[in-house]
Each structure stands twice: as structure tokens, then as C-alpha cells.
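A single protein chain has been omitted; all remaining protein chains appear in their positions.
For reference, chains read A and B in written order, and residue numbers begin at 1 within each chain.
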């Protein structure tokens, strides 16, 4: 089947989609947007978190056909939506890329190790900070309880979200 | 809520202030000792970092593996005709289609069939492989392969494995361990005998015994096994892969394909965590076989279900311990027997046995020991390397014993440990002296001295916040039944490959002028699996070469082996190799400098020269030349191997021998709150103190300690692969039923880092990654025992165990 939807502000079309394919598969394998990760494909890990019409969801549990005509934002769209240019971009490391505050905070706080959980966490954390700019630690933990990380022990992720919230507060 | 504390204590060293003499790298920005940021950080937060599962190639096919649905069976018949006839299917391969006579692989013992040959030995063993134009086509085709199994009785534990009439899991063993094991269903056995434990037991005023069970843990890295094999024009193949050790993979893959190693090119793709689970091969050979058969690129990505069958797990273990002490609290002896379940194939079982045996007493001084560790062949899932391998299981048991014995003697549990703690100079049970700092008592002191988290944090003027209580959001208690407990534990882990293994790494370092600036390029085959090795390599290059700009080349097999990203060894060994190659480059650069400018200044000949800030300087800080002028158009490149001090094998009968190169120590204090009525646990705090020798990157060090700590907590309270003892089938291969700690289960993890240099190691560093995984588990168990008064000899603790139901 054919599916049309908007990804990160751009209209996209996918053809020959098998009806059992998930939004995650279409993003990763058909649209060249592999930033959303496929770690469990059962909604338990949050690595594929994207925003569907603004709401964080697991892309692995959305059937491709269900996104017809809807708007999806992935980790690849975060910087574009909220990023601030930081200078010339290094083609090898990506340094200098415009990053959203939460992306920058994850780097600065050491919240990234293997990085496989990172895209999903960023989308979830970014959305939480929109709703709740001054979260308590318990609020952060609750909001991110659907995103598993196996490397960090979450401490640096907590630091990163606190840092992003603090910077966001200063910027206002 | 208190935020994690970080304290770096350095032993000795110069007082604060400007050093009187500059040494190489001492004034370099972004060098070792700084928390520089990851070079791959930006790509990882933008989603552009290419993991192995992100690989894509025009015209690529998808590979699918058909796995056995039973644990132990003869394959009576195998019919692939219908699968092959499916539209969109390009290849179906079974054992009979393998191109050469090399049809098995393995890390140490080549006992693992590439595809099952007449028999399957565990649930989920690969039987056939399919390549098709869409993953669903491949899945449907695989489902059409008809396999007729004749089931055999399953071997699942020591009793069934060593029964007189036991079926042999491998009836054709000729590996070097087969000659000394007491039964062919035992992979490897290592006794360690020192002193006279029986005589010492007579002197003991108190003796405690315990039987302990450690469950099967999964590495559960988030990025499932995956990769892309692309056929090359010369008949070879290029594999883009997530692994822990490229060259070990290569050594196992090439013979099966019938290709020389030069025709199997391997490039490391992004690795979504590893923790030991990528030390063995998974889909590597299968993808290459299908690519060579079809002439098309083939991608294989396991889903989570398959991942549970696609890699080895942490060995479950039964541990039997006897400890004795005198009235004044000195250990008299330790006897123990550790039975590890290696499952159907050997993997890293021999090394796990060696660690469990040699570290089976823990970080304590005791002269009389009688230790036996062994690993079984069974029809359970194969087990191998996982963070802390062998040492983790032992630590869980000996630390429970230390609490028991302290109680018997009537001493404080921490003081009892401190009284018996090993120190520099102590002899290990293997007779090997500990020849670098072993601050066991100090780590315990530090972790105990940390402030305790406040009581009843769930209560506030606003009422009860269930998120801070056992049960969390599930709203099971508002404080009823909740009891706090505190527990301590300390552990010891060997760093690097032991027992005489030639443990080395290779680094290629180049220095040249690019766009008017001196740039260093570091190229190794080290698998960056998230640990931050790439960050550290850049820091070492800055420190040793005095440049700002360092390029880290992607890891591949175009450079010599780096060894495995495991055993806490990469910063030590590949870090050591990078430093060594940098030093050789520096010498060459200075030679060029002397040749060009030697006549202009006498210091070129007489002074110790350093590279700093892109310049050649003297120890006194005088600038002799700019590197740009020294190098001009020349580039200096060195590729060199570097090895740590050699180790030796343990004696097969006595276990004596200098088997280890370095030890790593960590201590934990766990504070838990237990809903004693429902048996639910909330870990409030897991404080850790660890000696890291020298923190090359303090931020990464914290990340390793906190991550390792949480993996240890996972096995304490929730993680377990459940295998049906009747069928040897895995009952919970999913993230729905194999539970990992969420951020809401995670305690605060304050860390106190000690830096006591090991003079034998590069920069004095000590491997960091594994030690925190050891003591975390027994500390949590001890805290739960403290809260409940229960004995709890099994991990993970389930609600049933706490409620007696």
C-alpha cells in the first residue's frame, strides 16, 4: 500500500508498504531516517519514541497505515525545530551542528554512552520539558520511565535533563 | 534529593600550584585526566550515528535465521524446498550448503556449528538461513522449512550432566580441556589449593556454610545483533558489524567461508552496547554466507526475541561455601565449590571458571583455601562473557558468607571485612602477590562514611508520593509494611586477559600538518561499544603529542588487532598501545626536528624535549620550533603492538600461578526499602567507592561505575532468564518478562573515586568497567536481608521469596 505523511515538517510518501509494517520500519528502511531505534519492537524500551501529532508514542507499535495524513517528528527533527547554530559543521563528527537544548545537555552531562537509547530519550525528555519546564526528579523519572538505558545507570541522564531544564529556565 | 557526589582523592602527588617542571602533556588541554566530551556525541544525539542495524545498501536482501524450537533433538529430516520456491526468496542454506569443511567456530573451543548438523543442543539453535527481498518474505519462507525433530532427554544441571549414563552434549570432544576434566560434560574445572584448609578449619571458632544460587542474566544491550555483508568484486566480502573484537570475529569467519582473512574486510559499525554479549559470533557468518551465495548485500537484524537466543548469557551458578574465623575475627579458611552452567557450547566458559576460582575468596587475606570451580555442558542456553564474568557470581556468595560470619563472630560487618581485607603484598589463593595498591579497607571506610539518604522521602506536606515507594506507580503501599535496610559489599575483579593469554593491542598513529595545523590520527581496531574508548584515545594523543586536533579513524581490520572490548581491558591495553605508538611518533618527530633545527639551539641535543601546544619545547618551557615547521609536508606514522606484563596459566591441580595482571576493587553500600508484606523492593541508594588508579576521563569513569552498579542491581531484584527445567526452553525471551531496571527503579548512585596509581599500568590506570557490577548485587541482597531478617540465598530476589509464598 501507499502511505503519505509528514515527517519533520516535510511531506513524505512510501510505496509498496507491507500492511504489517510499523511506522518505525517505514521511517528507518524507507525514508532514510534511522535515528529512531529498533531495540525491542514491543513498546517496552522507548528507543523508537517519536511524536505523532505532537504526542510521544512508540513508533514500533504504530502501524504504517495509521499515520496516513498525520505529522511525525523524529530525533532527526529535534535540532531543526529547536536548534541553535553553533558554527561550522565538522563533517566527520558533526560538531558545530545546531542542537536543541536537550541534545546539547545530553552531550555535556555525559548522558550518552552507546547512544542507542538516546534518540528516544531525547524525544521524550524534550516533550516533557515543553509540558513541565521545572520538573522535580520524580517527575523526570516518571516521564522517562518508558525509556530503557542499559549503559549509564540513568544518573547522567537525570543530570542532562536537569541541565536542559536549568538552561531553558535561564534562557526565558 | 541529594545529587551524586564526586570526590577524586589522589594519593601523594605534588601540592596544588604550578608544577616546577613541565612534563609531556602536563599543560595540554583536552588531555588525560579531563572530562572531555565524546567525539561521537553529536552524531549520537542527532540520530545520524550509524549503528549496525542502520546499515542500508541499494538492492540489499534481508537474512532470516530458522532456529530450533526444542532444546535437544536429532534432526530426522530437513526440507527447504517450499521455502526456496517462495517468490522473493534468493537463497536458503543449511549445514549441507556450507562451502568448506570448517563448519564450527568458537572463541576458544570450536564446538559451535555454523548451522545445526543432525542435532540441536539448545533451544534457539540456528538450523537454516534464508535471504529474501523483504524481512516478511524471509520470515514466511523460514516458516515453510520443515524440520522433523526426534527429541532427546535434556541435560540441565550437574546431576543430569554427570550421571553415569548421561548423554554427552558433545560426544567428539578433543579440545585441550577434555583431557583433564572429570567428565566429558564438564567444559573445564579449576581447583585452587593453598595451605591446608582442613587443618585450618580445626582452628576456627566459628564456621558458617551456605548454598547460593545465581540466576542467568542477559546482557540486554539495546542494539540487537545486526550487520550488513556486502560481496566484493574479488570474491571476498565486506562485513559492517557490531562486535567487541573484530579480529577474533575475522579469525572465526574466514575459514568457514573458505576465504583468506585478507578477503574478509570488517568495519565496525555503531555498537548499541555489548557487556560481553558480542564477544561471540552471532549473525556474522550467516550474513556473509548469504551474501556470497546470492551475490547481493545481505542485512540481518535480530529482533528482541531472537536476541535472547542470539548471544550467550551470564552463567547461572550454584555456589557452596564454608568460611571459618577465630574468636577475634580473623579468617581461618575458605572452602568453596562453584558450579557454573555453561549451556550447550563452551564460549568463554574456561575463562569464567578461571575467574570464579581465582577470585572465589574475594578481596580478603586468607592462607588456607580449598576452591573448586567448574563449568558444565548442558542443553541450557549457552553462557559466556558478561561484565564481571565469573567474579560476579562468586562475589554474591562470598559477601553473603562474610556477613554471616561477622554475625557469628559478633563483629560489625564492615569492620570484619576491613580486618580481613587484602592489601598490597597479600598473596592471592593462587600464590600470586598483589603488587599494586589494594585499598579494600579504605573503600569500605569511604562508602560507609557517605551521608545516609533521609528516611521516608515519600512523605511531604503534599502527602504521599508513591513514585518513591516500593511498587512505585502501581500504588501498592502508602508506607504500610515498608522497612529500611542497609547492606555493604566489596569485590575484586581481574583486569585484562589472564592465564597466559597473549593479551596485546595495536595502534597506528600518524602526525601531519593539515590546513596549517598539526593533526594526530589514531587508528585502532578497538570496538567502541559505548564505553568511551574513542574519547580516551584522543585524550592520550593530545597528551603525548601536544596537539589539539585528533582524528579517530573508524575501527576496522586494516590495522592490527586491538583485542576485545571486555575484561575492563581496553583503556589499559589499547590505551597503552595508543600511548606507546604516540611515544614512537614523538621520537620520530623530534628526530626530524633535530635534523632540521638541531644546529640552531643546543637544547635540541641536550634537553629532554616535549611536544606541547603544537610546538617543540624544553622541560623548562622554552619553545624550540613549531611542529608545522618541523613536519612541513612530512607525515610520521607508526603502527605498533603493545602488550601488558605476561601472565601464566594456573596449575591444573593446585591452581597456583601468576595468572592475573591487575586487580580492580569497588565497594558498595545499598540502602533499600522493602514492602515486607508484598515483597516489593525499592532501592533508595547505591553508593559506590572504587579505586581507578588514574581517571583518564572522570566523566566516563562515573558513567562506567553507575552503569555497572545498575546492572548489578538488576540481577539482585528483577533480571532472570527463566529456563524450564523439564524442557530446557527459555520461558521469557522478551522485554515484557525479562525486566530491566527503569529510571524509576533506579536509586541515586553517589560515587567516590579513589586514584591510587598502579605503577605497572599506563598512567597508573586501573580497569574500571567491571568491578562496580560485582559488589552491587551482594550489597542490595545484604540490605534486603537487613530489612527482612530472611536468609535469601538466591538472586534475583522475587516477591515470593520475601513473602514465603
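The rule is simple: a residue touches a chain if its C-beta (ideal position, glycine included) is under 8 Å from a C-beta of that chain, and two chains touch if they have at least 3 such contacts.
The rule is short, and it goes like this: contacts and distances are computed from a predicted model.
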item	value
Per UniProt record, name of the chain withheld from view ["Cytochrome c oxidase subunit 1", "Transport permease protein", "proton-translocating NAD(P)(+) transhydrogenase" or "FAD binding domain-containing protein"]	"FAD binding domain-containing protein"
Chain not shown, its touching partners among those shown	A, B
Residue among A:8, A:22, A:36 or A:74 that touches the chain left out of view	A:22
Omitted-chain contact residue, chosen from B:332, B:355 or B:477	B:477
Touch criterion as defined above, residue of B:23, B:262, B:326 or B:460 at the omitted chain	B:460
Residue ranges of chain B at the interface with the undisplayed chain	139, 143, 303, 305, 460, 462-467, 470-478, 480-481, 677-680, 682, 717-718, 722, 731-732, 734, 736-737, 739, 741-745, 798-800, 803, 805
On chain A, residues whose C-beta touches the chain left out of the figure	1, 18-20, 22, 41-44, 46, 49, 55-58, 60-63, 65-66, 68, 124, 141-143, 145-147
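One rule holds for everything that comes next: only the chains that are shown with their structure count from here on.
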item	value
Rounded Å distance between chain A and chain B, as computed from the means of their C-alpha atoms	28
Contact set on chain A toward chain B in their complex	18, 20-21, 28-29, 32-42, 44-45, 47, 74-76, 78-79, 92-95, 97, 99, 103-104, 106-108, 110, 112-119, 122, 137-138, 140-142, 144-159
Touching residues on chain B, where the partner in the complex is chain A	1, 3-4, 35, 37-51, 53-54, 56, 134, 136, 219-224, 270-275, 301, 303-304, 465, 467-468, 473, 529-532, 551, 699-700, 702-703, 705-711, 734-736, 740, 742-744, 746, 748-749
